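One protein chain is absent from this view; the other protein chains keep their places.
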Amino acid sequence: MELSGALAIQGGQMALVLALAPLLTGFIRKAKARLVRRHGPAVIQPYRDLWRLMRKEVVLAESSSWLFRGAPYLIFAATWVAAALVPTFATGLMFSWSADLIAIIALLGAARFFLALAGMDVGTSFGGIGSSREVMIASIAEPAMLMVIFSLALMAGSTQLSTIAGYMLSSNVGLRVTLALALVALIMVAIAENARIPVDNPATHLELTMVHEAMVLEYSGRHLAVIELASSLKLLLYASLIGCVFVPWGLAPAGASWQAHLVGIAAYVGKLALAGALLAVFETAIAKMRVFRAPAFLSAAFMMGILGVLLLFVSRGGLQ
Amino acid sequence: MIDGLSFDIAHLLAGALVLISLLMLYQDRLTALINVFAAQAVTLALSVAWQACVQGAPHLYITAAITLALKAIVIPLALHRIIKILGIHRELDQAVGVGPTMLAGVALVALALVVMLGVTSSGGDRIAREDLAFALSVVLLGLLMMVTRRNAVGLVVGFMSLENGLVLAATGARGMPLVVEISVAFSVLIAFIVIGVFLFRIRERFETVDVAALDQFRGDRG
Partner (left out) sequence: MNALDVLLIAAAALLALVPLALAMGQSPAGRWVIYGGSLAICGGALASALWALRRAASWDAVLPLGLPWIGARFHLDPLASAFAVVVSLGGALSSFYALGYGRHEEEPARVLPFYPAFLAAMSLVVLAADAFSFLVAWELMSLSSWGLVMARHREAGNARASFVYLVMASFGAFSLLLCFGLLAGPGGAYAFAQIRAHPPGPATAALALALAILGAGSKAGLVPLHVWLPLAHPAAPSHVSALMSGVMTKVAVYAFARIVFDLAGPPAWWWAVAVLVLGAITAVMGVLQALMQHDLKRLLAYHTVENIGIVFIGLGLALAFRAAAMPLAAALALTAALFHVFNHSLFKSLLFFGSGAVLTATGERDMDHLGGLIRGMPKTALAFLVGCIAISALPPLNGFVSEWLTFQAILLSPQLGWWALKLAVPVVGAMLALSAALAAACFVKAYGVTFLGRPRTPAAEAAREVDGFSLAAMFALAGLCVCAGVLPGFVIDALSPVAHGLVGGRMPEQASQAWLTIVPIGEARSSYNGLLVLAFIAASAGLCALAIHAFASRQARRAPAWDCGTPSASPMTQYTATSFAQPIRRVFGAYVFAAREQVEMPPPGDLSPARFEATVHDPIWEGLYAPLAAAVALAAQRLNRLQFLTIRAYLGLVFLALVGLLLVLALWN
């Protein structure tokens, strides 16, 4: 019974994240449209887009290779496995011991690696622009993320995400400066990693302003559907990560009843809606930065992460 | 538990002040810089008000009010007007790049932590010592701002944020009589008015407030 319950929760989470990801993207687009007094597309439009793309024929560039055709599946697989391990409505995930927070971020790094390679595959300058800028942004965003992970792991005494979520739920966390620094740094990294304003514009049509879009410029049909789904999944992952670490109320602890899990799901949907609304407001309120201001933005996040870890190393005890 | 939470909130506010000082280093437009300075003053007012509540020292409420009124509202508004009139509200201000400045900022915070926690290792509880270390960091970051800014207005903001750090240290260490605070506030106001007048005179005379350019007009250079 225990085993089937745990399996149901893990499987349920995997299905839930997959189902909710396009919805979150659609909600954010709708909110952004509303904020500038447009009607905007329907909230379920991303589902329709995915279905439409899947039924279309794929157009492959003449110079593309098997890597180009296979990369979307690898990108999706890595992102989905990572998203399945971030607690959304319950902390006791069955396979959480197989990959901790460092491994989750590394899985996202693997997805980005293949995406960058796919961008280089066709041999045009647009793919090169996207890939080179993406790895520049990643080269500072990933260390900043690792510093945030270090702060959380040092406070909670473990790198397992379920344990960190459990620690944040418990009463002995207190309001710590490092948490504030980690939150600000994590939000900045999440914006950069998900190609959101002010780092990258997900809705741009000008190739010279693209980073993420330039890498997937050549993709079409079912491949593009898989990649779009993977990007929405990545945004959902970061929103769930911020939610489970910094807003952990509502998470059902391991072994709780099914009512607690239902409450957890409701709380999770609420958190996603809040995150989407805040992101929409933020994206509408500020303008996109020039490409070479993004490293300054991210190095501020990196410095804050380092400062947070430094504070933990030198400040009061209570580190496990 | 209330005790623990109250210490935590004070600590959090001090840390927020350090965070905002770091963010001030990152701004390179004057308008954004003045807005972040206003945010710093608001945080300082909150921190002082919290200390007033915790320490049961009502005169600190007045300090908080003065900080809020002067440094969070009056001075930023006046600075906004000044830079609008001087016409420099769109300029970029950093003398050294953002990366090295932020790196130096983090190094200064680390230095303040090492110095304060090392020097006061004998007495006092950990959190009070860390608050002192944070106050020292804000002072040092204010100094760093004064060093790395090209524009005289940026220099002034750095000087103000340095003074914010001093206020934080004084309130945290339970040693700020009201008379001292009022006289300090008045002297800051006078200093500010004088600097404002000077800025206009400098601009009239030399057509610029760029510190590097002003260096050429030193009297002792033949």
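Read from first to last, the chains carry the letters A and B; within each, the first residue is number 1.
Keep in mind that, in the parts below, a contact is a pair of C-beta atoms (placed from the backbone, for glycine too) under 8 Å apart; a residue touches a chain by one contact, two chains touch by 3 or more.
This is a predicted model, so every value here is computed, not measured.
Asks: Which of A:Gly92, A:Gly243 or A:Pro295 sits in contact with the chain that's absent?
Replies: A:Pro295
Asks: With respect to the chain omitted from the figure, which of A:Met54, A:Ile242 or A:Met289 is a touching residue?
Replies: Going through A:Met54, A:Ile242 or A:Met289 one by one, A:Met54 is the residue touching the chain not shown.
Asks: Just to verify: which one of A:Val86, A:Val226 or A:Ala275 makes contact with the chain not shown?
Replies: A:Val226
Asks: Which chain B residues touch the hidden chain?
Replies: Residues of chain B in contact with the hidden chain: 97, 99-100, 110, 114, 118.
Asks: If the missing chain were put back, which residues of chain A would it touch?
Replies: Looking at chain A, the ones touching the missing chain are residues 54-67, 73-74, 76-78, 80-81, 84, 95, 97-100, 102-103, 106-107, 109-110, 112-113, 116-117, 119-129, 131-133, 135-136, 138-143, 146-147, 150, 153-154, 157-160, 163, 207, 217-218, 221-222, 225-226, 291-292, 295, 302, 305-306, 309-310, 312-314, 319.
Throughout what follows, only the chains that are shown with their structure count from here on.
Asks: Would you mind writing out the residues of chain B in touch with chain A in their complex?
Replies: Residue positions touching the partner: 4-5, 8-9, 11-12, 14-16, 18-19, 22-23, 26, 98-99, 102-103, 105-106, 109-110, 113-114, 117, 126-127, 130.
Asks: Which bits of chain A are touching chain B when the two form their complex?
Replies: Going by the criterion above, the answer is residues 174-177, 180-181, 184, 295-296, 299-300, 303-304, 306-307, 310-311, 314-316.
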